[in-house]
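I'd like to ask some things about the structure below.
With one protein chain removed, the remaining protein chains of the complex are shown where they sit.
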Amino acid sequence: MSIKPGRNIRNRFHNIWMLICILLIVLMPVILAFGLYFKASLLLSDNSVFSLLFSKDWQPSKQNFGFYSFILSSLWITILSLAICAPVCLLSAIYLTQYARSNVLKLMHPVIDILAGIPSVIYGVWGIIVIVPLIANHIAPLFDVETSGYTIIAGAIVLAIMIIPFVLNILIEVFNTIPEQLTEASLSLGASKWETIKFVLFRKAFPGIISAFGLGLSRAFGETIAVLMVVGNVVKVPKGIFQPGYPLPALIANNYGEMMSIPMYDSALMMAALILFVVVLLFNFASRFAITRFELRI
Amino acid sequence: MNNHTKININNVNLSIGKQHILKNINVEIPEKKITVILGPSGCGKTTLLKCLNRLTDSYEDINVSGNIFINNKDILKSNGDITELRKKMGLLSQRPYPLPMSIYDNVAYGLKISGRKKKRFLNKRVEHYLKQASLWEETYDRLKEPASSLSIGQQQRLCLARGLAVDPEIILADEPTSALDPLSSQAIEEKFIHLKQYYTIVLVTHILRQAKRIADNIVFMYLGEVIEQGPAESFFNNPKMEKTKAYLSGAFN
Partner (left out) sequence: MMIKRKKIEEKIFKVLMVLATMTIAFALMLIIYSILYKGLPSLSWEMISQTPKGGFYFGKEGGILNAIIGSLYLSIGATFLAFIVGLPVALYINVHLVKRKKIVNAIRFFLDLLWGVPSIVYGAFGFSLMIYMGIRTSLLAGIITVAFLIIPIMIRAMDEVFKEVPRGLMEAAFSLGSTKSETAYKIFFRQCVPGVITAILLSLGRGIGDAASVMFTTGYTDHIPTSLTQPTATLPLSIFFQLSSPIPEVQNRAYASALVLTIIILIISLSARMISGKYQKNKINF
């Protein structure tokens, strides 16, 4: 069959456009990294990476850019949020995949979807309405602490709820990829359902579970608006969960307005974005890699 | 010859939702013989097998009626410990599903679960059952390696050893050779012929020739019904039902 010339040209055009788009996608991380590095390099040429990462001294007007307190804030909030989210997600994922009847799952699916779709600014508003007063008036007094409520723990709780749908979805998928026959094999050896979950399913799913948490962690690390709204934003190395914090994304978001008026400030903020990008990419890479290996093994 | 009936399936009906999968099943399975449940795919063989150790429990919307007597006890009615019932039966599935642990722990799993934790006892048992499944020679120097490092044929024998280790009375096998190469299949079949002096074996297959090779007793199923059952010899040489004759002549598969 001969192909008409018009058809031929259209085909050529489609193929070329498809290739351009693919190339764009594959190059995007490189472009992102390069773009950020390009801006941050000004700062890096004056200071060593080590002093930038581990100095507590943050005085933009004096050209002192030490990211230590921001990095530490980010770590506190991220790790704390994962600590809250992980057990809840794991328990719920096991329940939904192993015990729950299918109508419970049908009910929970939209719940997870909607939670995942709620914009981060709404989580922030909710944090201000519910979590911040809850901490100021009820939780902090339990520990004899006086606080406005705008604290690391508030950020961590809001963040934990935000990443629950994300982590839970991955965990459900991880447990669902385990073949039913493995469960049946364990059951027919006289193990109870719970023993099967504990000794067989959990072990089989372990790499997948770790990856899910890793992905959750990197999602939490980069989250901006919701955390920024409830975390207090005070430049200080945090010493406890009832103190305000100032994570990296909040630093960028809060200061973009004035960054052009102070020399090097824009370079410092791009440096913060570069740190975020690199950390998140590494975490994502490790987790995704592990999860692919996990799926291949099954 | 021992001609005791080990399992007596009495008027069993099973449906999932609105699908009627097993229809009025009446089967007698003799002790210490190989009973082959034969039939084309999708006729309910596997489901019937799962009824025997109540793996059907974990399905939703499932409805089982009738009686299944094992050692004269109705296992469908008993509310006792279901894990005890399951321990009486070793299960071998279509593909080997080794547990995510070492070769040693795979065999010791059932024993550990039921509280036998003495190291020396476990060592002895593991060796014994690996030998019984003809796997000891290939694995005695790598017992701590993950079970997934074995070949598929070895994995299936490991699954057999693991099933034997809980000291069952019955072995349930669901097309246990379908994922194996011809040599491994032969090894498994020979194992079964050897093991039938100790165990009652129920084997599901759709391979006619396999049934001819090892069956003492045949249950032929088609579309959820038992068409014909009886000793293998008379089944193959002298079938009574039209559908059996058609099946044996290769009319459907």
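Each chain carries a letter (A and B) given by its place in the written order, and its residues are counted from 1.
Throughout what follows, contacts are C-beta pairs under 8 Å (C-beta built on N, C-alpha and C of every residue); 3 or more make two chains touch, one makes a residue touch a chain.
These numbers come from a predicted model, not from an experiment.
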I'd like the shown chains that the missing chain touches, ordered by label. A
Determine which one of A:49, A:83 or A:130 touches the chain that has been left out. A:130
Given A:80, A:153 or A:168, the residue that touches the chain left out of view is A:168
Touching residues of chain A against the unshown chain: what are they? 1, 3, 7, 10-11, 14-15, 17-19, 21-22, 24-26, 28-29, 32, 35-36, 38-39, 87-89, 91-92, 94-96, 99-100, 104, 107-108, 110-115, 117-126, 128-130, 161, 164, 168, 192-195, 215, 218-219, 221-225, 229, 249, 252-253, 256, 266, 269-270, 273, 276-277, 280-281, 283-285, 288, 292
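Note that in this section only the chains that are shown with their structure count from here on.
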What whole-number Å value describes the gap between the mean CA coordinates of chain A and chain B? 47
As the complex stands, chain A meets chain B at residues 101-102, 179, 181-193, 195, 199-200, 203-204, 297
Listed in rising order, chain B residues that touch chain A in their complex are 50, 53, 55, 58, 60, 83-84, 86-87, 89-91, 93-95, 97, 99-101, 109-110, 113-114, 148, 159, 162-163, 166, 172
